[in-house]
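Here the complex is missing one protein chain, while the rest keep their positions.
Let's look at chain A:
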């Protein structure tokens, strides 16, 4: 990205000079009814749910598929929900709070057999298909050729009229490069993350009783571990583990005080939902960091039932 943030400052839409051509060339690596019914899930990302709500206000009909206690949708329920006027099925591939991976291959096959458009977002897992639409750090795939998409806003007509606004070359270059790296390093990174994830889950569950893992343990992204600690208040636990960057729920819902709707959708009881913590593991996470988190003396305190709010913290 750096050349495009320093000396290669050309606007990719400038057709008349080398700066513009170079900028445009750099971006090439990443190239890129009346139906009124949409099917999505109850555990979708807030931005999708919000868009669906907006559509509802415009008269659209939305089916929010429930999920099982594993966090997975039922393919039978999805099939039953498809109607003659279904325009789109939108299911996220990996849930950002509990890490559960939906059976997108089967969903895609089902949609193709019923001739319905299927859209999924894969921030975490990259999968190349016929049509690839990039939206910043999200990649949305429409698993069917020749999708007619309407532009959401008007303006200079960039991106074939689909998304007006000067395309940011450095960001696009970065995204393209990130995709390439992800493809190359997928297996190596997956192994590393899975190993660390197993260490974390095993270390904690072997030491602390009454720990529940939210979401299916098999169909899941190991880098996103969501655990509920019975009889412990989640926010206090998070504050007490102040040396480690953790979260309860996801960044997008951290503003609100309500327990996660994702946990509610998988049937987690309210007090357990309040005491859930999400551990994120990535390619740069080290085993030492995972061990540090798992060896934290707080777990013993949790086990002994010490009220974390009563602890006097000193500066260090």
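Assume a contact is a pair of C-beta atoms (placed from the backbone, for glycine too) under 8 Å apart; a residue touches a chain by one contact, two chains touch by 3 or more; residues count from 1.
In this section, contacts and distances are computed from a predicted model.
Comparing "MTMR6 protein", "Pyrroline-5-carboxylate reductase", "Protein bcn92" or "Signal peptidase complex subunit 3" against the UniProt entry of the hidden chain yields the protein name "Protein bcn92".
Residue in contact with the omitted chain (choice from A:14, A:74, A:217 or A:286): A:286.
In the full complex, chain A touches the hidden chain at residues 2, 188, 192, 243, 283-286, 288-289, 292.
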